[in-house]
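Each remark here refers to the structure printed beneath this line.
Note that this complex is displayed minus one protein chain, with the remaining chains in position.
For chain A:
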């Protein structure tokens, strides 16, 4: 990969990445918090259970990603799911059973599942 040698190159690179991310808009994005805290609480178990459940049900348009601390220690493990055209929703207390339920109920049918963490912050986006 070539280096980013100027501000223009950085901006061009950003446009490329944003275009790629836009292509993700039609997909279901499952973002699992994997910081020390969330891993200790079972974040990786939740991730694997959801990957397994997605495969079992043959859902094709799911993209998994990992992120850092979602800040909700009281509700770890936490998972953020974005359905196409909908606002991201964060679910807490995602143990293995809840992880599978999220796939079969929320992802597949759009049915609400318990454990939604309300958004109580404003985030500065640069």
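The definition used in the following text is that a contact is a pair of C-beta atoms (placed from the backbone, for glycine too) under 8 Å apart; a residue touches a chain by one contact, two chains touch by 3 or more; residues count from 1.
To be clear about the criterion, contacts and distances are computed from a predicted model.
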item: Name of the absent chain as recorded in UniProt (options "Xanthine dehydrogenase", "ABC transporter permease", "NADH:ubiquinone oxidoreductase, NADH-binding (51 kD) subunit" or "Sarcosine oxidase subunit beta"); value: "NADH:ubiquinone oxidoreductase, NADH-binding (51 kD) subunit"
item: Selected residue (touches chain absent from view) among A:39, A:83 or A:108; value: A:39
item: Contact footprint on chain A, counting only the chain that is left out; value: 1, 3-7, 10-11, 13-14, 17-18, 21, 31, 33, 35-37, 39, 65-75, 78, 80, 118-126
